[in-house]
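One structure is given below, represented as structure tokens, and several questions about it will come after.
Just one protein chain is left out here, and the rest sit where they should.
Presenting subunit A:
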Amino acid sequence: MKKTVSRRAFLKGGLAGTVAATTLLNSKSSEAAGSFEGYPEGMGVLVDLTRCVGCRSCEAACNLEQGLPEPAKPFDDYSVFDEIKHGEKRRTDETRYTVVNSYDVPGMEHPLFRKVQCNHCQEPACLTSCFVNAYTKTPEGAVIYNSKVCVGCRTCMVACPFYIPTFKYSSAFDPKIMKCIFCYDTRLKDGLPPACVEACPQEALTFGKRSDMIEAGRQRIKMNPDKYVDHIYGEHEVGGTAWMYLSSAPFDKVGFDTHVPKEPILNSVKDFLSIVPMVLTIWPGLFVGFHLLATRKDAAKKIEEEKKEVKS
């Protein structure tokens, strides 16, 4: 059997050798490399798992809108829900910015489906961790990127709490970040909803001002307290995300990481980032950064877990 290593473990492992310089960490004086407060008026999407029927129309619409490569299987082929790789359900990559996965929840007659894509964080870890400022959070709410300035260091990939950014290496010198951009170029900037939202037959994806989406979520929960878990995932997780979720099953039963910190990931990495303002001159520092991002994210998660345990 071929031994498989998760992407993150691989990154962590490869970088562990550079930990020596961690002592640098104690310098707290300078400003954060990136800081960002989020746009309160931005748009958002409320994903209601109780409405999703797993039709994959959103995946098909995304593929078309973003001009992505032909999929291995048609979008009306539901055998993809059984695909497991490295013990995980399907995830987004450079050929698909969104995937829908199916979850059998004990005690439920029908599976629940969960759509995965970039959550367009209010204070994105990808953005704040990027040394060359390749990422931008637009006032409309999208987290977009400029492939031209990306140096392919993959920091964002490690920093993202949802494992979203992936890379396309068409040539060794031209790495390209690939992820959902909320259809910013073709739609969002003109006030239009992303292609997936428009395609969804069930209105499982509701588009509107983020603040209105929170209102709508609260209202749905209030009107149907027996149907929903009393929580909007993404309202506070990692400091808030533009894409948020309602579910009828506990979130950890349908693939959500319920241990992500409530604060932006940035808060746990910015001390370090503040001492690496320029990438090219200090590659060793950069590699330490990788490692820290990985370990800090885990550390933050652990603290969150412990907090939860104490509570319960």
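Convention: a contact is a pair of C-beta atoms (placed from the backbone, for glycine too) under 8 Å apart; a residue touches a chain by one contact, two chains touch by 3 or more; residues count from 1.
Following the convention adopted for this analysis, contacts and distances are computed from a predicted model.
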Name of the absent chain as recorded in UniProt (options "Cytochrome c3 family protein", "Co-chaperone protein HscB homolog", "ABC transporter ATP-binding protein" or "Anti-sigma-W factor RsiW"): "Cytochrome c3 family protein"
Among A:Phe81, A:Phe207 or A:Tyr228, which one touches the chain that has been omitted from the display? A:Phe207
Contact residues on subunit A toward the hidden chain run 51, 53, 55-57, 60-61, 63-64, 70-77, 110, 191-193, 197-198, 200-203, 206-209, 212, 215-216, 219-220, 223
